[in-house]
Structure formats: C-alpha cells, structure tokens
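Report on the following structure.
In this view, the complex is presented without one of its protein chains, the others remaining in place.
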Amino acid sequence: MSDHKTMTLTLIVWRQKGPNDPGKFETYTAKGITEHHSFLEMLDVVNEDLIKEGKDPIAFDHDCREGICGMCSQVVNGVPHGGQERTTVCQLHMRTFKDGDTIYIEPWRARAFPVTRDLIVDRSGLDNIIQAGGYTSCHTGGVADGNALLIPKEIADYAMDAAECIGCGACVASCPNSSAMLFTGAKVAQLAALPQGKAEAAVRVCAMTDALKESGFGNCSNHYECEAACPKGISVKFIARLNREYQKALLK
Amino acid sequence: MILDGKCPTGPIEQTWDKHRFDLKLVNPANKRKYKVIVVGTGLAGGAAAASLGELGYNVEAFCYQDSPRRAHSIAAQGGINAAKNYPNDGDSVYRLFYDTIKGGDFRAREADVWRLAQVSNNIIDQCVAQGVPFARDYAGYLDNRSFGGAQVSRTFFARGQTGQQLLLGAYSALARQIKAGTVKMFPRTEMLDLIVVDGEAKGITVRDLVTGELRTHVADAVVLATGGYVNVFYLSTNAMGCSVTASWKAHRKGAFFANPCYTQIHPTCIPQAGEYQSKLTLMSESLRNDGRCWVPKKKEDLGKKPSEIAEEDRDYYLERKYPSFGNLAPRDIASRAAKEQCDDGRGVGPGGRGVYLDFSSSIKRLSEDTIRERYGNLFEMYERITADNAYKTPMRIYPAPHYSMGGLWVDYNCMSNIPGLFVLGEANFSVHGANRLGASALMQGLADGYFVIPYTIGGYLAQTKPGKVAADHPECKKSIEEVQAYNNKLLSINGKRTVTDFMRELGSLMWENCGMARTKESLEENIKKIPALREEFWQNVKVTGSGAELNQQLENAGRTADFFEFAELLCRDAHHRNESCGGHFRAEYQSEDGEAQRDDANYCYVGAWEFKGVDKEPELHKEPLKFENVHLAVRSYK
Partner (left out) sequence: MQITNSAVGRKLLMAITGQLMVLFVIVHMLGNSSIFLGANGINAYAKHLHDLPPLVWAFRFSMLAFILVHAWFGIQVSVENSAATPKKYSVQKHLRATLSSKSMIWTGVIIALFVIYHLLHFTVHAIPGVVTGVDAIGRFDVYTMVVNAFQSGLVPVIYIAAMIAVFLHLSHGVGSFFQTLGWNNANTLPKISNTSRGFSFVLLLGYIAIPVVILAGILK
C-alpha cells in the first residue's frame, strides 16, 4: 500500500533519563520511511527497532495524533513542531524531508518545563496560569439562556480565534525568553472579549500574568517568535489585547 | 439475572423532575466529608469533577494525560445537539428524544434518553456562560446547523473544534475548583484497579506514570468517565492513549459490561496509507452536508483520475439508495454503504479501500470561498495528511472505528451494579442504543457530568457513611500487590514481539471479523483466535525498562493485555446477538436490499455481561427494554 520510494534518515535525539540526569544526544537511523509516514510514525518505527534490540525506546508525548490535543511537543531542527505552518509535529509528514536528511530532535526547553524523560516535559506551569483565572466564575446550573446576551459574529469569531490555542507550549519553547505570554494572552483576550468574561477581566489579567511569572516563565519582549511557531496560528494581537486589559485593570 | 434499570415510572415528561425530587440530599455541611474519585477528565469527567467540587464534595480527579485539558473529547469536530429550537424549525425535547431513540435503533432506555434531551438546553447555556465561543450570526444570536442526518438544525458548533471548546470550558471550570481546593488533580496517573469493599466501590489503585509508583486512593464513591474502547480495532479515530483499561478493571471486579458489540464506524475518515499507520483521522461529518459520495460505476475506471470519469459513469450510491436522506444518511448506514462499494471491487485509492467525497458541485453552486468558509480547516487538515487539494480533486474517505455505544452497565442514576461505582459519558452504555447520532456524544458527556451525576451521586452518598474505608484497608494492600505482580509479569516475559505488533494483529482480527459487518463464522473464528493470540502475548511480548520509571511500553502493554480480554467479550456479545441493529451488523440478518434487520421479539434487551474469569465464559444478564412512548418501528432513511 505504501509508496515504493523510501527514505533513510539520521536522527540526533535528546535522551534524558529524568529531570536530574544531564542528558545527551544519541544518533539513530530511521530506515524504510515513506512520504506518508507522519513524523511520530517515523519515530514509532525507530522505537520498534530499539525495543527489539532490548533498548529503551525514545519517550515522547503524543495522544490524539490529529493536531488538537496539544500533547506532542518536539523541537525539530530548532523549531517547535518542525516549522510547517499551522502544523503540530504529529501532523507533520515525512514528505517535507528528503532521503539522507539529518534531523535534530529536542524537547521543549524552558526552566518552567523541566524534562521528565527524553522528549517529555512537565507543562504544569500552563495549568497554573489557567487556574489563576482562565475561567468565568459561573456555577453549574443557574445560568442565563445562551441568547440572553447577544454576541455579534465578529466578537464571537475573535474569541474563537483566541480560543483555538491547544496549550502545547510551542510558544514558550520558541520564545527566546521562555515566556508564556501568547498562551496567557489568548485566554485573557478570549474571555475579555465576551460579555460573560468581562466582569472578571481586571482580576483575571493580573492574576494570570502574576501566575505566569511565578511559574518560572520569562517576560515577553515582543520577538513574535511564538506567533510563527504556534501550530494554531494564534496572533500576537492577543498579547496586545492582554496589555490593554492590564492597563484597564491599572485604572480600576 | 434480570437487571433493573431503576427508571422512574409515570409520564415520561415528568420522570426526571420527579426522580430528582425523590433523590435524597446530602446535608451541605456534610458534603466535604465525602470524598469522590473521578477518573478521566474529558467532557463527562471534567464536568463531573468541577460540578461535584463546586457542590462541596472533596474530589480527587485523575487523568493519564499531562493535563486534564487533553482528554480525547477535544477531538470532536462537528457540534453538540440541543433542543433549543432557536431556528423555529420544529424541534422540541420530544423530537430530540424521538430521534435519539430511533437513531439508536431502539436499543436504549427511554427514560435516560428523555433526560438527555431535557437537559440538552441547559448544557448550551452552561457552556455560553463559561465563555465557549459558539458560532453566532451577525445579530449576535447562536447559530445552528443540521448535522448527521437530523432534519432539524439543532447542532451548536464552534468552528470545526466544538469538542475542544466544550472541553476547555469544562477544564476551566475544573481549574477554578482546583484553585479553590475542592478538587485535587492527579495528571499522568492511570487507574489500574478498582477497590471493592463489602460489595461497594471504595477506591482505586493507580500508577503514577512519571515515577511508576503504585498507590491506592480510597473514597466514598468512584466515578469512571474513561471514554470508549474502539482502540480495540487498533486503528481508530481515538487517541493513542484511549483504552478499555479502567472499565475493564472495574468489570473484572464485578461491574457488568453492557452491549460491547455496539461500535460505531464513522463514515468519513482518511483512508489508511500504510502498514505503519498508527491511527486514523476523522474528517467531520459536516462535510457530507456539501460533499457527495461516489465511486466509479465501472471497474475499468478505477485507474483513472476522478476528473477523467464522466458524470454518467459515477455512482452516487448514497443518493441512489437513500433518495430522501442521500449523503446525510446516518453513520452506520453511510459506513456500510461505503464498505459495500469497496467489497464490490469499486473502491478507489490504494488497496481499493476508499470512496470519493466530492465537493465540485457545491463549489460550482456556492463558490469555493463559501466552501472554504465552512470547511477551510478540514480541507487544510486533509491536505497536510494526504498532500491532496480537495478543492481541486475529491477527497478520499473510508469508514473507521470511532465511538463505542456499549460500555459499563449503569442504572438510571448512572450507577453500575457495584454500589458506589458511577460511570459517565462514553464509558457507560446508556443513551445511544446501538448507534449514536452525530453531535450527541458531546451532549451526553456534558449532560452526565453537569446535570446528572451532581444529583444522583447525592442519592447514593446520603445513604452511606463518609470514610467507611481507610487507606490501610487490607483490600488496598491486596490490590497494590496484584497490580505490582501483573506489571512484573509483563516486564519479565522478555519475548520477541513488541506490544504494538500484538495490538496490530489483534486490531486486524477485530476489524476483519468483527468490524462493519460480522457473521457467526467470523465471530467464532475470533473467539478461537483471540485467546490463542492472548496466550502468545503473555509468552512472547517484549517490554523493556522497569516499572519504577516512566515507561510507555509498560503502559501500552497493560492496555493491550486488557484489550485482549475485552476483545473476546466483544466478539461473544456480537455472536450472541442474532440480529442486526445500528452499529452491530450481522450479515445473516439483513433485508433483501441490504438493510439491518432487528429481532425485537428476541433481542429487545440490554445484554450485560458478568466477568467469571479470564478463560471462563462470561455470564449474560438481560435488562428488557420497554418502549412506551416511541413505537418500535423499522428504522428507514429511504
């Protein structure tokens, strides 16, 4: 069923037993890869070989493999998710590589994302930011009818653009400062734009940006690297929105 | 044993309200004394944990992913149904109820489905309040579309990412409770056993997936919201981590497994490209609103490019067979029709396992921009995977396992036959019967989590003393020892074949012999082959590493071992059910024109299986289904 043409690739992969292990690169060969393999399926092939040799397979995070759960997290040749526009690494296909290529695979690197093992990192810092205020404080039940507050299409679309974030952390991984401002900005902007979220907008923006700092993320200095790396194409205009919301909060 | 679903009686419109009143309440001051474990943080689990935490219960929530936001509910694209009747096109709670019963091929409980339809409207309001950015029109009103064969527009959606947005809504509610301290979250933690004390569910044993540590957590009630089991087919649209493990462990401890043979095969997925493939990707069913399914009429045309095949040489088989529903025929019907065309040797693409989904007439009628506006992200996704531009050439699609209607047996309170064990969402069997309608999975998950369990769990807890079982109970120690021994065994085999290799073989047996169509013979073949393959698995699997570290091989091995036991049960259920209904199609039971033929006289019941031991035949218990409001009828979409 697969194509006749296959590729052989050299992989230079970060291996690290645990958070306290210094870690190092190991070199592997991926053989028999077709253009239809996804990047993770290519790694599956390598791992199957490693297991058969009795070696530890490369640990990497992945789950839905259709680009929506945000679990996969690999820096491929220096770019989170491999650099194909609006594509997570699980949806990156090997047709973007050619026979004989050497590929560097590294985990997300940031102080806030300590390596758990190999390419797996701990992203609980992102959960901390949401827990600080990435919600509306509505109760289960006892809410108004969905049409009670009208939300014009442009506003709903704007909120949806922001809400597309899958929380993968590529913005942090790509940021020279390891800042999570795009992640935070997207949530702040989504909820600030909607009437349901406006009531808590001021408290939210302060709490979430403080949590960002406390979780060990860096500060945003407007490199816009995050926007380029984001597999959902989240715009840095949402960081600008966060900045505006912060100023509004200062005036309150 | 004849099972009792404990459904309230009386006029169906009043059942839920009456039942809610009849349920005992837990004193608000006492709620924090009750500990509730919630396993799984998808729509059902996330919503349940958040709502129970908010009510004041002391909740512990678990998920195997690194964050509760990643549960596979996130992948649902199309939408969520509700009987709001905003478009004024004739919808009502009754119609949603009726459509769900009929869509499920009359194999679901009326009272459960009624409740689902009744609370569906609250779900939309709840999600809007959470900031879910549902699609809206220019005036600001919520937008609806028709979906999955419904003849009314009752589906609410957030672009092609409705599941994601609803899950993020539930996740945000959960995050709020975690912050408030009412919910303690345990990510990267997998449930590996259910602790049953004196016949009641009182805790779970888990493995910390990072450190490998085995722990027990005791509680006053356990809620499983651990999703479906179609990864038993290996290739499915489920996430890689989706498994039957939590449900299966509960089943081994006595929980009945109901209707495992009801599996849904989704008609519009991207066909398999090669042996190495790890999963299949679903393309939203909404595509069928504007796409037309066809295959070449003549086999000689198979080698040609689709554009070279003349209009009169194309067989628009759904439009031909189902003139009134056409391309919008329900999932089971559309899937089977695609399989028929391919079995007839007219499938397109590699291996002849594919049909075209063609947008050219819609593009002509509406313009490419309109199609892009509606499905742009899906077309992009299709191109990323296949490198084909679906604006220029038809998509190739093929059915793939997608959802499991069967699951652990529960009564009207969502409680299994083990008191204190509640099962929600896809993990239970309750509302979809033999086939689920599009956009109803999200509805059920959130209904169970937000609006059912908060009431029904109180009914159980009010009658039990908090903290009956302590963490040092002998059952806890025993459970840890058993799990430890099980893992050690998997690690010690050191055979020649990898876990994936076994899973692939099991999946292929299941897909070939127990997939879209099953026969007595094919199922008997599986009932013979699966135990043999399982035997080989336990002799020849190779799992590297240790149990005291992050070990994805060990995780997969455990899940695969459970699939092996479960697959046999699924085949036995399919084998015993001598009828075709919904997602369960037995080739022997079909009408002359190939439609599913139910046998209401003999099979109008829920088949719930009791575990008797790995190599022992399970025992079947029946819960008869009564239809007092919707009359049993042949389900026709012609």
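We just call them A and B in the order they show up, numbering each chain from 1.
To be clear about the criterion, a contact is a pair of C-beta atoms (placed from the backbone, for glycine too) under 8 Å apart; a residue touches a chain by one contact, two chains touch by 3 or more.
Everything numeric in this text was worked out from a predicted model, so none of it was measured.
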| Thinking of the complex as a whole, which visible chains are touched by the chain that is not shown? | A
| query | Among the options A:D61, A:D118 or A:E225, which residue touches the chain absent from this view? | reply | A:E225
| request: Decide which residue listed in A:T34, A:T88, A:T116 or A:S235 touches the omitted chain of the complex. | output: A:S235
| query | Going by the touch rule given at the top, which residues of chain A touch the chain that is not shown? | reply | 25, 75, 77-79, 83, 104, 106, 109-112, 174-179, 181, 205-206, 209-210, 212-213, 216-225, 227-229, 235-237, 239-244, 246-247, 249-250
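To be clear about the criterion, only the chains that are shown with their structure count from here on.
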| said: So the centre of each chain is just the mean of its C-alpha atoms; given that, what is the distance between chain A and chain B in Å? | reply: 26
| message | Going by the contact rule set out above, which residues of chain A touch chain B in the complex? | response | 1-2, 17-18, 34-38, 40-41, 44-45, 48, 50-52, 54-57, 59, 61-71, 84, 86-87, 91, 93, 95, 116-117, 120, 122-124, 126-127, 130-132, 134-141, 143-147, 149-153, 155-157, 159-160, 163-164, 166-167, 190-191, 194, 196-197
| message | List the residues on chain B that touch chain A in their complex, please. | response | 47, 50-51, 54, 65-72, 74-75, 84, 86, 122, 124-142, 158-159, 161, 164-165, 168, 171-173, 175-176, 178-179, 185, 187, 210, 237, 239-241, 272-279, 281-282, 350-351, 380-381, 384-385, 387, 450-451, 454, 496, 498, 500-501, 542, 544-545, 549-550, 552-553
